[in-house]
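One protein chain omitted, others in place.
Naming follows writing order (A and B), and every chain is counted from residue 1.
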Amino acid sequence: MISKTDQLLFVVDMAGTLVFGIEGATAAVAGNLDYFGVLVLGFATALGGGIVRDLLIGAIPPASIRDWRYPAMAFTGAGVVIIWHSFVALIPSTLIMVLDAAGLGLFAVAGAGKALAFGLEPLLCVLMGTITGVGGGTIRDIMLARVPNILRQDIYAVAALVGSAVMIAGMKMGKPRRLMAAAGGAVCFLLRVISVWQHWNLPRVGEH
Amino acid sequence: MISKTDQLLFVVDMAGTLVFGIEGATAAVAGNLDYFGVLVLGFATALGGGIVRDLLIGAIPPASIRDWRYPAMAFTGAGVVIIWHSFVALIPSTLIMVLDAAGLGLFAVAGAGKALAFGLEPLLCVLMGTITGVGGGTIRDIMLARVPNILRQDIYAVAALVGSAVMIAGMKMGKPRRLMAAAGGAVCFLLRVISVWQHWNLPRVGEH
Partner (left out) sequence: MISKTDQLLFVVDMAGTLVFGIEGATAAVAGNLDYFGVLVLGFATALGGGIVRDLLIGAIPPASIRDWRYPAMAFTGAGVVIIWHSFVALIPSTLIMVLDAAGLGLFAVAGAGKALAFGLEPLLCVLMGTITGVGGGTIRDIMLARVPNILRQDIYAVAALVGSAVMIAGMKMGKPRRLMAAAGGAVCFLLRVISVWQHWNLPRVGEH
């Protein structure tokens, strides 16, 4: 059973790793980093959230350090940006946003599910799902010496949090894992896409 | 014995968690973050130091990840700031400084004591106490893209360091744990409060 769970997690993780690797590398190019910086930000954005989650839940060494296919996939994403940057720059930002929302949903439910498999309490599984989804982007922003974007604007982390909560709540109510992973991922994806489309933002303290 | 030690650590940790959560959330509001950012900075400021300590000493998953009451308490502190921010803004800064000094002392001795219980050497127990006290604030400042305040001014980390050292030295000389925790916490608290009152600062290299 563990191995089947791991297999599902693996496929889910690899799909998101490529998208997040491309995004991190793109941010590195915009930040005027050199080739090495592009590879590092691709790696950190794609795998940073999962690594932090694994350190926290005690899955050590983290999956991305045990298995060369994770860093290889993240570096592939960065390599795509290095080699075809003129082409990557032409991709419509809406398409990138939609792919990113899909990656966010995949990472969130993968992270929440892994935390549950490691015996964490529900509230903390939801936190771990959120960290898996947004941790990489947070590390990327800190490395670029910026206040992480997720702390300032957009329904992004909240989408990961809600998707994780849907999955964990469903599994606690006895629903099958795969069904709830699909439902949680879909909720996260839709919440993110609709919030961008509708220009939703979280309020700030002191605003009405 | 472990369970009694853990119980003492738990009460001590929860008391400081609320104060530090409120402070982290207040910094987030001042930094113009949104509601999610306020929750994250409350969490990171309150629990970041203890999480880093636990990762380093091998208490994995960290206490704040194993037990939902820690994040719940940190989020409560952040929630207080979100809901009653106009009231929180009226609290005199001297009172906040005094409560913070108390939290610092509690965290430092809790951290140093936990490191000792995990078999670390004395010098490293003192370091772990200091990290427990100041780690959360350091992460908060890094997330706000600022040079951590403790590296630039004030007798703050030094108070945590001295309080931790008092506790560890006393326990190594065979004094009871609770007595030395109280003594170390009091020394840290007083050193911090007096240093603010007397405008003490650490020198910089090259200054006379």
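What we mean here is this: a contact is a pair of C-beta atoms (placed from the backbone, for glycine too) under 8 Å apart; a residue touches a chain by one contact, two chains touch by 3 or more.
The model shown is predicted, which means the values in this text are computed figures rather than measured ones.
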item: Among A:57, A:126 or A:143, residue touching the chain not depicted; value: A:143
item: Which of A:19, A:81 or A:126 contacts the chain that the document leaves out; value: A:81
item: Given A:12, A:41, A:128 or A:187, the one touching the chain that is not displayed; value: A:41
item: Of A:16, A:50 or A:71, the residue in touch with the unshown chain; value: A:71
item: For chain A, residues in touch with the removed chain; value: 28-29, 31-38, 40-41, 51, 55, 60-62, 65-68, 71-72, 81-82, 85-86, 142-145
item: Contact set of chain B toward the excluded chain (per top definition); value: 55-58, 60, 118, 120-124, 127-128, 138, 142, 145-148, 150-153, 157-158, 201-206
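Following the convention adopted for this analysis, only the chains that are shown with their structure count from here on.
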item: Cα-centroid distance, chain A relative to chain B, in whole angstrom; value: 30
